[in-house]
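Below is one structure, written out as structure tokens, with a few remarks after it.
Only one protein chain is missing; all other protein chains are in place.
Showing chain A:
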Amino acid sequence: MTTASPRRAAILGGNRIPFARQFGPYANASNQDMFTAALEGLVARYGLAGERLGEVVGGAVIKHARDFNLTREAVLGSSLAPETTAYDVQQACGTGLENAILVSNKIKLGQIESGIAGGVDTASDAPIMVTEKLRRKLLKINRQKTTVDMAKSALAIRPGDIGIETPANTEPRTGLSMGEHMAITAKKWGITREAQDELAALSHQNLAKAYDNGFFDDLMTSYLGLAKDQNLRADSTVEKLAKLKPVFGKGEGATMTAGNSTPLTDGASAVLLGSEEWAAEHNLTVQAYLVDGEVAAVDYVHGDEGLLMAPAYAVPRLLARQGLSLQDFDYYEIHEAFASTVLSTMKAWEDEEFCTQRLGLEKPLGSIDRSKLNVNGSSLAAGHPFAATGGRIVASLAKMLHEKGPGSRGLISICAAGGQGVVAILEGA
């Protein structure tokens, strides 16, 4: 079934700051600093200073309590009109793409004419929490009215209560890290070390080539002295990657290394969307349309599905709704959380058993042309500041599709913590 939209939501451009490795050049930059910088670059590129947009939707996966209104604060610190509304969304690594879908939906419905979707994350400027026991005891002290009662409550603190916790990349319900989860899935799908290293090397080579071609000249704004993604290793090869020791999984079968897994990263991205009328009024070129999006979740806790396999479910649902096959695309952007994520997902789509039994399809979705996959690099090379990845991909793909021409199509697939996956289709203009 194809639902006719009242009107189309256009992607008009994007901007991000170069992504930095954890404790790198952005070590002292907050989420608000980075997202404001990403917004400012976008405002400058599209001449939006003083403009009231329909809304700005941002968010971060790792957030301080003080940043409850992170996106609104970033808007107020930007050159956009202060009358521009804003809100935060958090859907793990799917945040940025989910935000683009949200903004596009409002545009399609005619609720807004323009909007910015983005996200930011810092792995460096992380919040620190005290232990749960200490937190409860401190709150109790704070509740007391008299000094004596406060002192009494304070005496209840034991040495063992004292300690700090930083946010961990761990699934609360399984206690396993994302990498450990992925290692299970990679093993199940028989993803080899060589295939992963090959994908990782290609990601670096593609990203390096994109920089050389000036692809990012109108997609990026330098920040704190960084003008390129810090994680990029232009001279990366399969041979070099083969030397790294596995970090996830155990024993003989361990294949996942620091080279074929994304590093912890700081960064921010933002995408400008609008109605076609608004774009024309502002002399902006429509690069692509956000056609449709879909989100799926899998039961990785009690069921036996892999934590990062949800996009494998979301894509066929989206294809069915749009009446498209997996092969109907000019570009595929599959977020490289780990090289093995991309490879497992593609293998699942080729697998008869998976497609018929788990997806309920008549036959496998089939293969995708690897020469159309992540052609300007992806997260393994660029890095992956969780909520910022969606904006990076949407802006890059929109540009690629615009260059390819009207009617060209691109598919985005992003896996997220909590067993979720956000996917979307873009069409070139």
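Keep in mind that, in the parts below, a contact is a pair of C-beta atoms (placed from the backbone, for glycine too) under 8 Å apart; a residue touches a chain by one contact, two chains touch by 3 or more; residues count from 1.
Here is the rule we use: contacts and distances are computed from a predicted model.
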{"item": "Undisplayed chain, where the name is taken from the UniProt record, one of \"3-ketoacyl-ACP reductase\", \"(2Fe-2S)-binding protein\", \"Sulfide dehydrogenase (Flavocytochrome c) cytochrome c subunit\" or \"4Fe-4S dicluster domain-containing protein\"", "value": "\"3-ketoacyl-ACP reductase\""}
{"item": "Contact residue for the chain not shown (choose from A:S222, A:S325 or A:Q357)", "value": "A:S222"}
{"item": "Sole contact to the chain not displayed, among A:A49, A:L109 or A:L155", "value": "A:A49"}
{"item": "Of A:P6, A:G214, A:G303 or A:G360, the one touching the omitted chain in the full complex", "value": "A:G214"}
{"item": "Touching residues on chain A - with respect to the absent chain", "value": "37, 40-41, 43-47, 49-50, 79, 214, 216-218, 220-224, 227, 283-285"}
